[in-house]
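In this view, the complex is presented without one of its protein chains, the others remaining in place.
After this line comes chain A, so read on.
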Amino acid sequence: MSFTKTTAGKTIDIVKNLPRITLANLRPNPGAKKDEKHRGRGMHGGNKSGRGHKGERQRGNRPRLGFEGGQTPFYLIIPKYGYNANHRCNSVCVFYSSSRRPQYPPLSLRRLQYLIDLGRVDPMQPIDLTQLVNCRGVAIQPMKRDYGIQLIDEGADIFSAKVNLEVQVASEKAIAAVERNGGVITTSYYDPRSLQILIKPVPFLMSGEPIPKRLLPGEDLLPYYTDASNRGYLADPDKVQAARLGLAKKYGYTIPDITTDTFFEMLVQRKDPRQIFFGLSPGWVVNMADKKILKPTDDKVLQYYGNIKSL
């Protein structure tokens, strides 16, 4: 149907008069479809059907991928290097042969910008691990030694959102990228139980337990979280301010003055070191059925759970 006689009439006239296109009128270009090779399935099992001659190959009993006939295989003989270097063996038994090292799945600034652009996470509220898990922006497994998320600087050039961000580890460039846009970033520690509660609050609240107080980081991680250059939540606020200025000088941008911002109160909102959720103090019981919060009044209980001054 492709010949064109443009002398007398137009192609479109011809096409208009042609019958309707149906499957019966269509055919692929010669050479476009090649016949599939059929493996033999005949009366006596066909010929070898591309399986080779006898042995494991034909009988479908080849060993696993990577096996080298008993020689220690390549994937075991080469030592781990770099990122996975000091992680010990991954085995099925969790408690005494796998690495106890805290792991922090990465969250890139590019991903964060993507989530904000799509409206999955709200930059007008403090962005917490709970918010990120709610919008399924990160996948975190506390039972697999994940202690939170780390902010990495992929996408630092395109990041342009003003957020109040709370992560567990942050690289220097990522901190700079967030602060350059007038945002606030904090690194804070959640022990595994608190982390599980943080990422899945509803199953915890259904259990009727009072909200526990967040534990302080151990001696290994305490220096990280008391350091102002990491924006640790236990660091001195004045030093944090000085660090902000220092970082701005280093990367060559001016910090916008957030005190004049309309969202200043939201940006300055920070959790108490013992608090897991914004607006909820440890010791309170949140009931989903009655939609009520129960607060203890007994002195000893209050003393144990502490009282957070802002609430």
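Rule of thumb we're sticking to: a residue touches a chain if its C-beta (ideal position, glycine included) is under 8 Å from a C-beta of that chain, and two chains touch if they have at least 3 such contacts; residues count from 1.
By definition in this document, contacts and distances are computed from a predicted model.
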Protein name (UniProt record) of the chain left out of view, among "Large ribosomal subunit protein mL64", "BHLH domain-containing protein", "Anaphase-promoting complex subunit 4 WD40 domain-containing protein" or "glutathione transferase": "Large ribosomal subunit protein mL64"
Touching residue (missing chain; options A:Pro73, A:Pro210 or A:Pro256): A:Pro210
Of A:Pro126, A:Pro142 or A:Gly283, the residue in touch with the unshown chain: A:Gly283
Absent-chain interface as seen on chain A, which is shown: 118-120, 122-124, 134-135, 202, 205-210, 215-216, 218-219, 222-223, 226, 234, 283, 285, 287-290, 292, 294, 296, 298, 300-301, 304
